[in-house]
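All remarks here apply to the structure that follows.
Excluded from the complex is one protein chain; the other protein chains are retained at their positions.
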Amino acid sequence: MFKKLSGTPYMLWSIIFIIVPLFLVVFYAVSTKDGDLTFGNFKRFADPIFISVTVRSIYIALLATVVCLVLGYPLAYGITSVSPKYEKLLVILLVLPMWMNFLLRTYAWQSLLGRNGMISSLLKLVGLGRVELLFNEGTVLLGMVYNFLPFMVLPIYTVLKKIDTKIIEAAEDLGANKITVFMKIVLPLSVPGIISGITMTFMPAVSTFVIPALLGGGKYTLIGNLIEQQFLLVGNWNFGSALSVILMLIVLISAAILYRYDKQEERVNI
Amino acid sequence: MRLIKRFYILAIIAFLYAPILFLMFFSFNQGKYSGNWEGFSIHWYVKLFNDKQIMKALYYTVLVAVLSSAAATILGTMAAYVIFQMKLRTQKLVLNVNNIPLLNPDIVTGVALMALYASINLRLGLLTMLLSHITFSTPYVVLSVLPKLKQLSKDTVEAALDLGATPFQAFTKVILPEIMPGVIAGALIAFTLSIDDFVISFFTTGNGVTNLSITVYSMARRGISPEINALSTLMFTTVITMLLIVNKRIEVKDI
Partner (left out) sequence: MRRFFILVMTILITFTFIGCGNKKLTLNVYNWGDYIDEDIIEGFEKEYDIKVNYETYATNEDMYVKLKNGGTQYDIIFPSEYMIEKMVKDNILESIDKAKLKNYSNIGSDYLGGAYDTQNEYSIPYFWGTVGILYNKKLVSDPVDSWNILWNEKYKGQILMLDSQRDSLMVALKKLGYSMNSRDPKELEDAKQALLQQKPLVMAYVVDNGKDIMVSGEAAFMVTWSGDAVALMKENKDLEYAIPKEGSNLWFDAMAIPKGTKYPNEAHLFIDYMLRAEVAKANAEYVGYSTPNKAAFELLDAETKNSEVAYPNINELGKMEVFQDPGSFIEDYNRVWTEIKAK
């Protein structure tokens, strides 16, 4: 009796607040303003302009993920190899920024990168002349890397931390040099961390609308901005829902791809 | 090699902290415009406490975070207990549903919930924001409690039942103390997520109810007042102080 009662609330909750809303979105996506069924919203999406927004969103999210990985892996690796005292401090330092409102941290870049901002002045001092730093693709990329880097570093760090040092010692005893140890042992063993790092970076990056809104100067539109625009500005919930469905598909497909990699790795490990 | 490593780590840390230090620095600025230092002053801190809009937003942020994390913790812990006892197949199905809000982009969760509230004519406001926060944070509680349940030895529960405890007593007296670390971790995650949420709140609130993130966002469109810098400086230093105290009292094993 207790068992049944304790479970029902959340099951009901999931149905009302998770499943039903998703069905509503799908329903909006395949209907007109008056509620007639249609594929018009998806046909409208087939316009080259919207396709290019989608491609752009995927492209910049991938780019951000790659940059995070390239910057983040060495960092995670570096953290595992400092003395334990500093190690703890570094992990805390990595988590701490998340406690400051992320919109505010992102917004601060606007002032840092402004034409008369600190970084511009610095570049001018070095003699690089005036550089346009704000409101372009690079700024949006920077915003993404800045926000999602800890999401890449932490899972990789956790996995690296768990690697049994005895394996590495054994390999070294058997004559493997540092590079071989890294390529043959450390890297393969850290793949699960990399995969979850990629997931945690790519997913928010592909769907963000805040970062381009704050750092893209309204010129750089991603699929998230389109959705926000349709829901809040234009009031076309049907087209907005169609865009949401497409965004869900992108996320689902990328999750499926990553999941497969994960599974393969597991099999190899066993 | 060592030097390069140190330099690299420091450079990244500097990158992560540059905007934060920038904000904190300019919260003490006399003038209104960030990037233009006009002398030291704490008058933004004074103004902050007299700013009705920011104080209201702070109030709602904390209120929603406390209520939603409490509700999510209770809901999620009970759900985890039931999921744990399910047959493998149903368990998988339920967990998949549970994972939807984790995997789904925030913006989709936001518009979907907004569509739900509109379809049942629920006025957007505190209630809708609260319901949304419970919805997106409960799955994290489930996921943080479940592993602790799996570590639980079945024998203890059975022993308790054999000794005449009701299932409810078995849960509260035997299981709950065992899984407490997971419950607390879940509650903390829920609380943090709620405090920091912007996207879902943005779509699911209305009628004058806003949280800090929404206030910051609407301010970002018309120039952020240094009061907000002051507020974040205060919140940030509070967190650091709390961490230092916690760190002093118990050695943090892992984060």
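Each chain carries a letter (A and B) given by its place in the written order, and its residues are counted from 1.
Please note the rule applied: a residue touches a chain if its C-beta (ideal position, glycine included) is under 8 Å from a C-beta of that chain, and two chains touch if they have at least 3 such contacts.
Owing to the predicted nature of the structure, the values given are computational and were not obtained by experimental measurement.
S.K.: Need the list of shown chains touched by the one chain that isn't shown.
M.R.: Over the full assembly, the chain not pictured touches A, B.
S.K.: Given the contact definition stated above, which residue among A:Gly35, A:Gly138, A:Pro188 or A:Gly218 touches the chain not shown here?
M.R.: Looking across A:Gly35, A:Gly138, A:Pro188 or A:Gly218, the contact with the absent chain belongs to A:Gly218.
S.K.: From the list B:Leu103, B:Leu126, B:Leu149 or B:Ala185, pick the residue that touches the absent chain.
M.R.: B:Leu126
S.K.: So which of A:Leu122, A:Val234 or A:Leu249 would be touching the chain we can't see?
M.R.: Of all options in A:Leu122, A:Val234 or A:Leu249, contact with the hidden chain holds for A:Val234.
S.K.: Looking beyond the chains shown, say which of B:Val82, B:Ala220 or B:Met235 touches the absent one.
M.R.: For the chain that is not drawn, the touching residue is B:Ala220.
S.K.: Pick from B:Ala70, B:Leu95 or B:Leu152: which residue touches the chain that isn't shown?
M.R.: Answering carefully, the residue with contact to the hidden chain is B:Ala70.
S.K.: Since one chain has been left out of the picture, which residues of chain A touch it in the full complex?
M.R.: These residues of chain A touch the chain that is not shown: 49-50, 52-53, 114-116, 132, 134-135, 217-219, 221, 225-226, 229-237.
S.K.: Taking the full complex into account, what residues of chain B touch the chain not shown?
M.R.: Residue positions of chain B that touch the missing chain: 33-36, 52-53, 63, 67, 70-71, 74, 117-118, 121-126, 172-173, 176, 206-208, 210, 218, 220-223.
To be clear about the criterion, only the chains that are shown with their structure count from here on.
S.K.: Would you pull the chain B residues touching chain A in the complex into a rising list?
M.R.: 5, 8-9, 12-13, 15-20, 22-23, 26, 34-35, 75-76, 78-79, 81-83, 85, 94, 97-98, 100-101, 103-109, 111-116, 119, 131-132, 134-135, 138, 142, 166-168, 171, 192, 196, 198-199, 203, 212-213, 216-217, 220, 224, 228-229, 232, 235-236, 239-240, 243, 247, 252, 255
S.K.: Touching residues of chain A toward chain B in the complex: what are they?
M.R.: Touching chain B: residues 1-3, 6-7, 9-11, 13-14, 16-22, 24-25, 28, 71, 74-75, 78-79, 81-82, 88, 90-109, 111-112, 114, 116-118, 146, 149-150, 203-204, 206-207, 209-210, 214, 224, 227-228, 231-232, 237, 240-241, 244, 247-248, 251-252, 255 of chain A.
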